[in-house]
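Structure record follows, encoded as structure tokens.
Removed from the display is one protein chain of the complex; every other protein chain stays in position.
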Amino acid sequence: MSFFGFDDKSTDIKDTKEYTFDDTYDGLGQQLQESGDDFNDETFGSFAVNDVGKDFEFGLSSSNATDVNNNYQQKPQSSSQAGMPSLQPIASLWGAADQAQKLGTNEVFDNNNFDHNNYDRSTFELNNSGHGNYDPTNGTGIPGKILSLEEVEAQLRAASLQQPQFQQPLLSMPGQFPPHQFQQFPPHMQFPPLSNPNEPNFQFPPQMMQPPFQQMGIPPMPMVVNQHSQSGQSISQNSNGPHAPQTPYQLEQPNRTPVKSLEEIRNQDLAMAAAEQDKAIRKSKKMSEISKYNNLMNHKDKDYVMRMQLAQFVTDDSYNEDFYYRVHTAIQSRHNPQQSQISNIDIAQAYVFQQRGNNRGNRYRGRNDSPLERLQQQVQRAVAYVKQHPKKNLFVFEGSLGNITTTSGKAPRQALKIKKPSEGIPSLTSGDNLSDLLTPTEKSSVSSPAFQLSPESNSSSNFNPPSSASRNIGNDKKGPLYSIEKVYSILLQLENTERTAPQSDPSSDEFKEWQDKMRSLLEELWDALQIMVPFDAVEGPSQVHPFIAMLSYNKGMKLIPRIFRHINKEQRLTILTMIVAHMSSLEVIRQGSYTTVENNEQSNDLPLRVREAIELFSQTVLPPLVHFISDTSYSIVVGLLGILMDRNDISYIATTKTGLAFLTVFISRAELISQEGNVTQSELELWNTTFDNLFRSLHGHLSSIFPSSNNIDDSYVWQFLASVALAAKLEHQRIMVDEVRDSIFGAMNEAKLLSPEHSHQKIANLNLFLNVMGLNATTTEISELKINE
Amino acid sequence: MLFFSLFKTLVGQEVTIELKNDLSIRGTLKSVDQYMNLKLDNITTLDEASFPHLCAVRNIFIRGSVVRYVHLPVNAVDTALLEDAARREAMTQAGTPVK
């Protein structure tokens, strides 16, 4: 199981256990008392109940501010320091999703400045259960005591008086100063970076503008506004709010005089600074608008949502779902070894980064946060969690995540609900499952037809002449297509099973189990091919054997080489015999004869679709068959040739390219074995008889085996004639030359008109045949041919 | 996820995207997600007269739902593999995934 690109083996579940929610969660969530809020007003002061949770943490705002800063400005530090704590809540989510969900959506977390580091603390404060585990560096907060608004404001004022000379940018001393001290920036002259485009974020951290500050009445603007250098005093606390920021420059501007003086230059500077300040104020207003909802979700929430999203994509079958990409990439890298394969990790990282960035939903992420490793780890853990928990219970999250859709990319909403037929598809009748209907005896009676069909047998039965080629496409088309797709289904299973062969010892149980699976799939495949279906059982208008019908389709032809890899020699012979015996019903033969072309005056060639089919047949079906023939014995070759002649009209088959290819292969193979001499006399006699029969069939038809147009490559014809001439006796050769004489001279005449290159090729093809008989031809030397004759 | 899988292999290839508003955009496929949202680089529109505002745009993000067609480079698609992938997807949908 893996999550797309992820290497599932690297998923580390150990850490998940280490930080389960149950381990780290102290159970205080359960102690939340939802009742007894009657005196909240007395305790917290009288403000709207809705405001609770947004401003309770004034005493701790320094730590919050620095935490936030850590989030956005010091991410490496933050993540390294808080590495464990940041993973902790995630881990806890995995440990107890329901609890986490409850907590995650609890009002407790409404605090905008919520941070997982003070998660427990804020919970306690809100529920009056405060026993502080306060960090001493947290500034002015008083452990264990709930402060009223007045108290806090007083505290802040006091603190600001105590530390009036804050000189350093907040970045350098995180956690040291409460945020209100940021207002006490020294005079603006010491802060030229205001105009530095690189630093606006430093000076205007969006978190500074957040509601807690505003609600406290502390204006966020002044703390980023540079103060007048001459004022010599810091701005004290005020309640002007963000809409009335202090801008001392405006008071100074009337002092400007036309006299050019240092003072005026300075004033000009100040004016410019004022303009920039205005700009900055506008900008920060805008930012405060944008960032109003920052941190509405804490890390936990985000991780939780991310986990839910991941759950939609996690798959336990990535090979299936990303099959194309994986295999394509593998093939590509095999073809271009120098081009490094995109590793799964890269994809995963890219994906996670994207995913994560989206979740954060802010534009500051691009800088130095989100270390990929950490995210990847998180995702791996999330994936591990999702894998452990079935994702059926998504409805549990309804409400917490809004409406949950039950549909997904993998299972879209169904617009139509169609009742499934209880068994099979009624419309598919022709040839389907016929092998199931056969009794065992019927099955055995049709096994290995190669050995039943002697050249003498069945000469008249079941001959399927090409004239019956017309068929009802609408009716019987689905049958073969259905059969083909069924074979593909099994084949894919088979190939996948083969790929997942166990590495263990062949004697192990695991291996035996795998072998059994392979064997049963092979049986299933063989059945699905329907090759054992007796031809007599085939009904319907097509009168084509179901196996042969499959070869009428491109995808059916493409099956053959893939199937041949898996089946044994006997099964291969059965397929070859089937094809040979039913050759006339092959689509490439039925449609592939050039004798039918003559009606069509325009192109003088077969239709494009047929030509493509013939080409595909010779690229897919022929090679494994030829390879098999070249390995097989003399008697089988001769026997197959006999079957071919007995069951088909040779004179017709010879007019097709595919038919000639078969004949060429059989004849040349038989002749080759004969010349090797390892044949018995009876075998030789059988071959001679067979060849004589063949020649008799071809006699008188040899001139018609050429393609219908001179523009068509006819080299395969010369190859065929050469192979026949090789096996033929002298008188046969004379007959042949007589019959194709016109074609010989035609080819020579044509060659004269062609470019030298094509001419040479044409003559070379011609000589394939002539050389066998000790003749040779050139473009011009007709006499030479005559002399030799 | 079949087409997500396919488009991932086409990253870096030149594609032409025809949108449902008849705008055609040609460019280098930069990235794709599971919603078939697409990012293109170095784009050109085939009909700049109708969409002059796109002349200056180099990179574009296209929401998957507005796509009508994507013209793919024929050499970059392994059709036999793609058909097998489609069969696997169909088998998974039917509850008999290849295992």
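All chains are identified by letter, namely A and B, in their written order; residue positions are counted from 1 within each chain.
The rule is short, and it goes like this: a contact is a pair of C-beta atoms (placed from the backbone, for glycine too) under 8 Å apart; a residue touches a chain by one contact, two chains touch by 3 or more.
Criterion: contacts and distances are computed from a predicted model.
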| item | value |
| --- | --- |
| Per UniProt, the name of the complex member that is left out, chosen from "Mago nashi protein", "GH22012", "AAA+ ATPase domain-containing protein" or "LSM complex subunit LSM3" | "LSM complex subunit LSM3" |
| Contacts of the hidden chain among displayed chains | A, B |
| Sole residue of A:Glu151, A:Glu276 or A:Glu485 that reaches the chain not shown, by the stated touch rule | A:Glu485 |
| Among A:Tyr304, A:Trp514, A:Tyr553 or A:Tyr634, the residue in touch with the chain that has been omitted | A:Tyr553 |
| Chain A, residues in touch with the chain not shown (by the definition above) | 410-412, 416, 418, 420-421, 423, 425, 436, 473-474, 477-478, 481-482, 485-486, 489-490, 493, 517, 520-521, 523-524, 527-528, 553-555, 558, 591, 607, 609-610 |
| Contact set of chain B toward the excluded chain (per top definition) | 2-3, 6-7, 20, 36, 64-65, 67-74, 77, 79, 82-83, 85-87, 89-90, 93-96 |
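Everything that follows uses one rule, which is that only the chains that are shown with their structure count from here on.
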| item | value |
| --- | --- |
| Centre-to-centre distance between chain B and chain A (centres being mean Cα positions), rounded to whole Å | 13 |
| Chain A-touching residues of chain B, taken from the complex the two chains share | 1-2, 4-6, 8-9, 31, 33-35, 78, 80-85, 87-89, 91-93, 96-99 |
| Touching residues (chain side chain A, partner chain B) in the complex | 313, 317, 320-329, 331-332, 347, 350, 354, 409-411, 485, 488-489, 492-493, 496, 555, 558 |
